[in-house]
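Below: one structure in structure tokens.
In this view, the complex is presented without one of its protein chains, the others remaining in place.
Chain nomenclature is as follows: A, B and C, assigned in order of appearance, with residue numbering initiated at 1 for each chain independently.
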Amino acid sequence: MASKEEIIAFLKNDFPQNKCIVEKVGAKSARVRLKVGMEDLRPGGTVSGPSLMTIADVALYVAILGEIGIVPLAVTTNLNISFLRKPAADRDIIAQCNLIKLGRTLAIGDVFIYSENDSRAVAHAVGTYALPASRG
Amino acid sequence: MASKEEIIAFLKNDFPQNKCIVEKVGAKSARVRLKVGMEDLRPGGTVSGPSLMTIADVALYVAILGEIGIVPLAVTTNLNISFLRKPAADRDIIAQCNLIKLGRTLAIGDVFIYSENDSRAVAHAVGTYALPASRG
Amino acid sequence: MASKEEIIAFLKNDFPQNKCIVEKVGAKSARVRLKVGMEDLRPGGTVSGPSLMTIADVALYVAILGEIGIVPLAVTTNLNISFLRKPAADRDIIAQCNLIKLGRTLAIGDVFIYSENDSRAVAHAVGTYALPASRG
Partner (left out) sequence: MASKEEIIAFLKNDFPQNKCIVEKVGAKSARVRLKVGMEDLRPGGTVSGPSLMTIADVALYVAILGEIGIVPLAVTTNLNISFLRKPAADRDIIAQCNLIKLGRTLAIGDVFIYSENDSRAVAHAVGTYALPASRG
């Protein structure tokens, strides 16, 4: 298992391009925040699909690290994302991940993605990570 | 909107091959039960993948009918199912669906599937239905 | 690797409930046929979604067995199926699977499903199997 602080330090070091802020980790779950910047916006005043996919993937990775510890070799093998509503351009994006399987070689989680202060999800993702079998 | 009784009557009439029992409908959700029969079993003492996919699809359909009323023309366009654990052969299967989007032409729901009396899901599905645009 | 004859014998023995006919195996692919029976039909004169999901899963399994040999412990972990057109009730269903990844612990394939003698796919699936790591 890894603490929120350990995960934040690891991401800072190994994923310097990551913009997502880790807010909560533990109990097979994670909450992550994206401060929407110019590069995340799309014409029509909304947040781009790739930005939503990125935060979904990060939330899943953080939830997994929280359970199995700092394992750089975990990799996404599948991400299935449904876009439900247009996210607001002027609000942070929040992703809440819950792991629904944590096996020896596979972890699967679902992620609900929101515009801050709106309870209706803007997107929903299910993602699978392959875990290194010999992780001690 | 359709009541549980209306949906049960509709399924009996229009889907005579359906074996799933509607237990609960409403508030954008549905709970459905499958009494596992010989034809649902797989060698090794477990429930077949197609039986799990069927109950996921029925739970989604019931949740949708509960919201939009009896609309025979709603059809599944996509189902994404993850198999998480081996279901028990000697327990009923329960599927709990929550709609995460109910638009004019598309409805999307997620479904957690359990062996009765076990809180760990055996499968998780996300499904999309296309709705007839002119449904009054 | 397993030959078409070995796979047919294995399925007959270990999956007696299987109705799909193995037509072709090899080169990371498989073709499988379903003779549509009463139990596969849905009101409106079409083939049920679960029947299509079943043939997709069998086609994928057969393609994998063709590459890695008879491995009963390979299990589906994910199936994503899109329903594209209404299949004809009075024609056989044909599924053509191509493996797009064959790794040590995961195999992924895509499957196009047709009504016989119609070149437009009625459904398309992508499926993942977890493979036992120590399979000799």
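To be clear about the criterion, a contact is a pair of C-beta atoms (placed from the backbone, for glycine too) under 8 Å apart; a residue touches a chain by one contact, two chains touch by 3 or more.
A quick note: this is a predicted structure, and the numbers were derived from the prediction, not measured.
*Asks:* Kindly name the visible chains that come into contact with the excluded chain.
*Replies:* A, B, C
*Asks:* Identify the residue among A:M53, A:I70, A:A89 or A:L102 that touches the chain left out of the display.
*Replies:* A:M53
*Asks:* Where the complex has a chain not shown, which of A:D14, A:D90 or A:D118 is the residue touching it?
*Replies:* A:D14
*Asks:* Kindly note down the residues of subunit A that lie in touch with the hidden chain.
*Replies:* 14-15, 17, 39, 42-43, 48-51, 53-54, 57, 75-83
*Asks:* Could you pull out which residues of subunit C are in touch with the chain that's been left out?
*Replies:* 80, 82, 84-85, 100-101, 108, 110, 112, 121, 124, 126, 128
*Asks:* For subunit B, enumerate the residues touching the unshown chain of the complex.
*Replies:* On the subunit B side, contact with the omitted chain comes from 77-78, 80, 105-106, 128, 130, 133.
Criterion: only the chains that are shown with their structure count from here on.
*Asks:* Once the contact rule is applied, which chains count as partners of both subunit A and subunit C?
*Replies:* B
*Asks:* What whole-Å value do you get for the distance between subunit A and subunit C if each is reduced to the mean of its CA atoms?
*Replies:* 33
*Asks:* Need the CA-centroid distance for the pair subunit B / subunit C, whole Å please.
*Replies:* Distance between chain centres: 23 Å.
*Asks:* When the C-alpha atoms of subunit A and subunit B are each averaged to a single point, how far apart are the two points in Å?
*Replies:* Subunit A and subunit B have C-alpha centres separated by 28 Å.
*Asks:* Can you pull out the residues of subunit B that are in contact with at least two other chains?
*Replies:* 80, 82, in rising order.
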